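Only one structure is covered here, and it is reproduced in the block below.
Every protein chain except one is present and positioned as in the full complex.
Each chain carries a letter (A, B and C) given by its place in the written order, and its residues are counted from 1.
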Amino acid sequence: MKHETPLLNQLESGPWPSFVSDLKQQAEVRAKNEENIEFQIPVDAVEDLLGVLELSYVDGTTHWKHGGIVGVFGYGGGVIGRYCDQPQNFPGVAHFHTMRVAQPGGKYYTAEYLRDLCDLWDLRGSGITNMHGSTGDIIFIGTTTPQLEEVFYELTHKFNQDLGGSGSNLRTPADCIGSSRCEYACYDTQALCYDLTQEYQDELHRPAFPYKFKFKFDGCPNGCVASIARSDLSFIGTWKDEIRIDQEAVQAYIGGEMPPNAGAHSGRDWGAFDIQKEVIALCPSDCMKYEGGKLEINNKECVRCMHCINVMPRALRIGNDRGCSILAGAKAPILDGAQMGSLLIPFIKVEEPYDEIKEVIENVWDWWMEEGKNRERLGELIKRQGLQKLLEVTGVTPDARHVQEPRSNPYIFWKEEEVEGGWDRDIDEYRKHHQR
Amino acid sequence: MKHETPLLNQLESGPWPSFVSDLKQQAEVRAKNEENIEFQIPVDAVEDLLGVLELSYVDGTTHWKHGGIVGVFGYGGGVIGRYCDQPQNFPGVAHFHTMRVAQPGGKYYTAEYLRDLCDLWDLRGSGITNMHGSTGDIIFIGTTTPQLEEVFYELTHKFNQDLGGSGSNLRTPADCIGSSRCEYACYDTQALCYDLTQEYQDELHRPAFPYKFKFKFDGCPNGCVASIARSDLSFIGTWKDEIRIDQEAVQAYIGGEMPPNAGAHSGRDWGAFDIQKEVIALCPSDCMKYEGGKLEINNKECVRCMHCINVMPRALRIGNDRGCSILAGAKAPILDGAQMGSLLIPFIKVEEPYDEIKEVIENVWDWWMEEGKNRERLGELIKRQGLQKLLEVTGVTPDARHVQEPRSNPYIFWKEEEVEGGWDRDIDEYRKHHQR
Amino acid sequence: MAFISSGYNPEKPMENRITDIGPKKYDQFYPPVIAKNKGKWLYHEILEPGVLVHVAEGGDEVYTVRVGGCRLMTTTHIREICEIAEKHCDGHLRFTTRNNIEFMVDDKSKVDALKKDLETRKFPGGSFKFPIGGTGAGITNIVHTQGWIHCHTPATDASGTVKATMDEVFKDFQDMRLPAPLRISMACCLNMCGAVHCSDIAILGYHRKPPMLDHEYLDKICEIPLAISSCPTGAIKPAKVEWKGETVKSVAVNNERCMFCGNCYTMCPSMPLSDQIGDGIVLMAGGKVSNRISQPKFSKVVVAFLPNEMPRWPSMTKTINQMIEAYSKDARKYERLGEWAERIGWERFFDKCELEFTHHLIDDFRDPAYYTWRQSTQFKF
Partner (left out) sequence: MAFISSGYNPEKPMENRITDIGPKKYDQFYPPVIAKNKGKWLYHEILEPGVLVHVAEGGDEVYTVRVGGCRLMTTTHIREICEIAEKHCDGHLRFTTRNNIEFMVDDKSKVDALKKDLETRKFPGGSFKFPIGGTGAGITNIVHTQGWIHCHTPATDASGTVKATMDEVFKDFQDMRLPAPLRISMACCLNMCGAVHCSDIAILGYHRKPPMLDHEYLDKICEIPLAISSCPTGAIKPAKVEWKGETVKSVAVNNERCMFCGNCYTMCPSMPLSDQIGDGIVLMAGGKVSNRISQPKFSKVVVAFLPNEMPRWPSMTKTINQMIEAYSKDARKYERLGEWAERIGWERFFDKCELEFTHHLIDDFRDPAYYTWRQSTQFKF
């Protein structure tokens, strides 16, 4: 190795996969270059990366600088410039840009395809990736400016594969596993995610927004892709009708023939399954009862939290009248505090060609692009102008479902047109009846 | 009657005491004047009051103007000026000021004393009162400017009775019935209220504060004087040790020999008392159980909500190690939204001469008078500078009890002295390790 | 009428002046049984609506008969109260925080005569002077503000809305059939002298038109900087205005940012805002101050506007009644109105009370508004 890394070496021990070991094996592979690859960036990039990281471990600070503007022609995102602030010591990573590659829905891959990507990235980059980045993309970490167009060209021409989003764009939409392998999915998250991603390619690649914008698609309220916390528009599957009950399977759970919670608690002896305590009593809307050997659900009062279904997946199934709720405005803390998505559409059908959903999206965007300030996320605009404004621009009728509780302050900003007689009044007329 | 009051007359029907009927009887008494009182304000003041109120019922607006500065010499509060905006039609109430008279603790009276006040007010005012005003005072409604000093003189000289507070003063403190007639009282609300009222007479009468300031004294967490919602400093009785249990009385409740909730639910047949459902299951900290004919309370986990005690007052009694919690900052919505009191002192003993409590009060006042803006209530200052600032100025150690939950935003404003090495750094030194 | 001096000498205001003596000390008014047993009470019981007994350690008892009272009360009425107190209670009485009057006797045998006396006293118009009730799981008296009887900023009347409401709910003043106590409060404008922000049901007067500007007098009567700084939303700015051919100093109001609080009018009488059609009633619900079971809660706005319908505000009382009946029917024993609404969900509250949800009820006041929106897929269809 080019650099001593005594601190990082300590991260090779312990059971969890060591990223240090992985980087080292990569460094070695590159150094040996058994395949005789004509590396397009320095062969020792990975060694220098280990070196600069070790330096950070020594001095407790980062050694990366924010990139200038780098990218591929005609796109405003997908590439993030990155430079080392100690290039003389670590020339292999002096320029070390990131490329975001749009991941497939559900993050399913074939080995063949992944190997193609590896071949490309070994040739034209460091061979280091994130599988996957926070937003969902495949991240290629570390290449030089001249390679950006080359990588993009090969991706699009050889692999029919596009870059992902970054900057003030639509970010690469992400989905949960959905109905492809989950019985809880209330809609086909992959189909919707793919359709919208294709529909909004322009928004994804060319910055026209005040700031970043994310879609995420959760098939059910369990929320495995955290859309409610992490996406400006969050599509969460739900249903309007009854939970389907298989009473025999209920008995099987009670009788201990099936493990509760799909076996998720098998690491401890929690005692025999107690439907009263574990299901009925934990129902947040108190809408279930078990009497006379029969489980009953008052579906009208159900809030579809998934708990009972999660506990007894073989006995209870999501309803048949399915669709999704749309929530708006989630974001991480910066700049104005974290937000979770606020309910915008309680229920909408998810059916091709998804015109109704697209109408909602486009109304939201029109408003945000018109009114949003620079670097103002949708959630912040909603806070600034009010949820009722969002409802107005999307044509959604205000409904008690939109709030957890009605306002406790009575500061209602009436509009002039709502008040009979308007606001123009004659002070002289008033003074006839009210002396100074 | 001097004025027709067809609309008001409709408020004479119905079972609830009619203030219109009462005003009319008062008008009649004054008109007849059987006692030959030399009324010091117009004899027809009450008739004109009915007249102007009827006018408001017709035109849906008030006919009162905010008073200029009226008061008694040397006091900055206790009197509120009020003028009619139709004096030509209602000369009896053209000038119609309010006086606030400090009420006694617990609002106990003797008939003799009340009659003294009536005699005074019949002579020098309209004879109309509020028993009592929102803050707690006896309110004399309606007199003229020349009578203000006369009323004050008679109150102080004949009745040993002072005015209450108004304006940017300490407002007349108010208390619940306390230990005088309530078994739930954790301290003597009347004694503390009276002592502090006497101690802070100067603050009560002479405006030196940024805005109004209220004390209220609740003997227990039931909160009958609403101190948590309505006072800048709220003193709510509590205890630190065990709820006292009389197991025999518990049995008597279970056996139906004693009415649950002290009989408060006797208007409906709620079925037999069910200790499990009505007490154990409703305990907010789930700290009770009833097993083997015995009620057990895990007092360490009790949050002293009073429910179990309220339901079985003959079986359960407040603990013996008593004192109060002090909460700060409650206020009605204007100007910045309503606040309830935020916990400042989890527990403090309430013992004469209350020095510890006075220290808290004076520390709070020093800070508020130093930092508070004009018309800024304590609660708003706490919001503006942070609860930790209030803790700092009162010398209270921050404690998880001070919060319902820790902050969810990580925006911690570290102070320079808390960060090793301070904030002064050398950019040139930094640049040695981090190139531009 | 001849001026009668109290002894005060306006020439020498400090002569013999007595100040800072505070209220009368509480204990001089205690009935003997109270004075004797203070701090020694064992338990209490509500024997019937409006009648309580408190039992002391030594066995002493005090029986209390609680009656409704108008906060607005004349000396004539007070004298009648005194007469009753002397007749039955050795001249003692007290008032409650919620404008009720309590007559106390130290022996059960004295209760019936007292009750009978109270029940039979009526005003000529037919209303009770001293209705017995206001205890337990019922509706007690309404705390309220001045309204049109004596205030300069009200958007409705206080005594009238209270009378109309108490007539409507009178049976529940004299009964204890509800799941828990139900507290109604009333404030005639959003300054809320009466602090109605934590009541089971709150009646609130509300303006809906921004202030008129009396340009001709504004600069003469008001201090313009005070008027400007009084506005919580910063909607008022200084302005020069053409008025009847002259340029006068005045203010301009950004009406879109006005929330109709009337603070400017309090500071500047040349900015009146009351209006026959603009003014009316907001109804709030679900607040509480007690720490019992659940923590104290703010009331929520559940009806954005009802017109002022004098003299009995029928739309208001009907709506209040809807809420009470829905609550009474659906809530569990001990459950306060707000606890009920939270348990069933506010969407169900609106259904069950047959109230319309409108955009006005969605909070849009500053940052905390966000926390009232629904950040969950848990809701009921």
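One rule holds for everything that comes next: a residue touches a chain if its C-beta (ideal position, glycine included) is under 8 Å from a C-beta of that chain, and two chains touch if they have at least 3 such contacts.
Everything numeric here is computed off the predicted structure, so don't read it as measured data.
Determine which of the presented chains are touched by the chain that is not presented, and list them.
A, B, C
Which one touches the absent chain: A:Tyr75, A:Phe90 or A:Tyr354?
A:Tyr75
Just name the one of A:Gly60, A:Gly293, A:Pro353 or A:Gly395 that touches the chain not displayed here.
Once the missing chain is taken into account, the touching residue is A:Gly60.
Per the definition of touch given earlier, which of A:Thr129, A:Asn169 or A:Gln388 contacts the omitted chain?
Only one of A:Thr129, A:Asn169 or A:Gln388 touches the chain omitted from view, namely A:Thr129.
Where the complex has a chain not shown, which of A:Trp121, A:Phe235 or A:Trp365 is the residue touching it?
Result: among the candidates, A:Trp121 touches the missing chain.
By the contact definition given up top, give the residues of chain C that touch the hidden chain.
Spelled out for chain C, the touching residues are 291, 295-296, 366-368, 370-371, 375-378.
What chain B residues would touch the chain not displayed?
Counting over the whole complex, chain B touches the hidden chain at residues 221, 228, 236, 238, 240, 284-286, 300-305, 325, 327, 337, 339-343, 346-347, 382-383, 386-389, 391-392, 398-414, 416, 418-421, 423, 425, 427, 430-431, 434, 436.
Just so we're on the same page, only the chains that are shown with their structure count from here on.
Once every inter-chain C-beta contact is counted, which two chains account for the most?
B-C
Would you mind pulling out the distance in Å between where the CA atoms of chain B average out and where those of chain C do?
12
Which chain C residues reach two or more other chains?
190, 197, 261, 269, 275, 277, 298, 365
Can you list the chain B residues in contact with two or more other chains?
59, 61, 63, 333, 337-338
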